[in-house]
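This is the structure I have questions about; it appears just below.
The other protein chains are all here in position, but one chain of the complex has been omitted.
Chain IDs A, B and C follow the sequence of writing; residue 1 opens each chain.
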């Protein structure tokens, strides 16, 4: 049985500074949102990523993929769903869906690797593992 | 015969503000670099993206994919290679490789769609097409 | 009697991507936070800045000043207070105080000018004026 939630959703309001001359959320900024969602999912497991880093346990992004279906605009209130789709000894995969009023704007996936301060792959700490 | 260069490379110095608490270039910032490379490739064809937008011809990113192999660090001087891999009536695909001193840090690809100010797909303007 | 609130406070959580290699909120990012606070203060007057821009009424920042007293760190939950300190026909001055757990981190002030799409100074619209 999973000890932790494996998915959650957050609300994010698009900031003016995040939008580009087209008046829409710049595509690079979506990755900041995904990161915020991962942090909140972890927090709901009782783990603060800040504390992990303090102990020398880091998660680096090794791969991202994102399809932008419809633009998000300045001041939009968005719902971002994040879900852990796979966890191995040293890697976590997430997928994401971004919505505005129930309309899908974007789908994304990321692969994270667990590393130490020297960048060497290390096992994901026990308190984060999903298994029974 | 191609009228335009289909690839180029640019140099980019990593800024302090672009790096995160791990001391490395934040993964969201790579997409700003890719955009700079696309702009420069276009400029070498004699086209300024600024002018296209002024005429109501916009390129929106519809898909990105990126593999981060090794971190880029603050103050690194990087070489970013960009190449057009495919162009259809209303879509351009690019691929990218980011290097530091000949070492590959990152590989990426993007898909752009040509749209008007209302977001409707329109044909890529003639001066950008690659064919004879 | 003022028709509108002239001050408010918002909560902001510091994102990982906003922090620099020192592990603290990069000084350039404070200005994004100030902008979010101004937007929320306006919203509490029943005005959406997005709608103003849609009508061709823009506010441009003409001056900023900021004293950074203590660093804000990744994942900190901050309280940002914003207050309108002066409003003339075409200009609004705000001051700001940023706190973490009651400790002052930063004080700032900004001057905004009301302009049209060509950048020409225009009067602040009636629904935003503070007077009786």
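In the analysis below, a contact is a pair of C-beta atoms (placed from the backbone, for glycine too) under 8 Å apart; a residue touches a chain by one contact, two chains touch by 3 or more.
Being a predicted model, the structure only gives us computed values, none of them experimental.
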Among A:26, A:50 or A:94, which residue is in contact with the omitted chain in the full complex? A:26
Residue positions on subunit B contacting the omitted chain are 13, 15-18, 31-32, 35-36, 39, 48-50, 73-75
Residues belonging to subunit C that touch the chain removed from view: 21-22, 27-29, 31-32, 35, 53, 58, 60-69, 71, 119
In subunit A, positions touching the absent partner: 16-17, 19-23, 26, 28, 74
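Note that in this section only the chains that are shown with their structure count from here on.
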For which chain is the distance between its Cα centroid and the global protein Cα centroid smallest? A
Using mean Cα positions as chain centres, tell me which chain lies farthest from subunit C. B
Expressed in whole Å, how far the mean CA point of subunit A lies from that of subunit B is 24
Please report how many Å separate the Cα centroid of subunit B from that of subunit C, as a whole number. 33
Whole-angstrom distance, CA centroid of subunit A to CA centroid of subunit C, is 28
Which positions in subunit B are in touch with at least two other chains? 21-22, 28
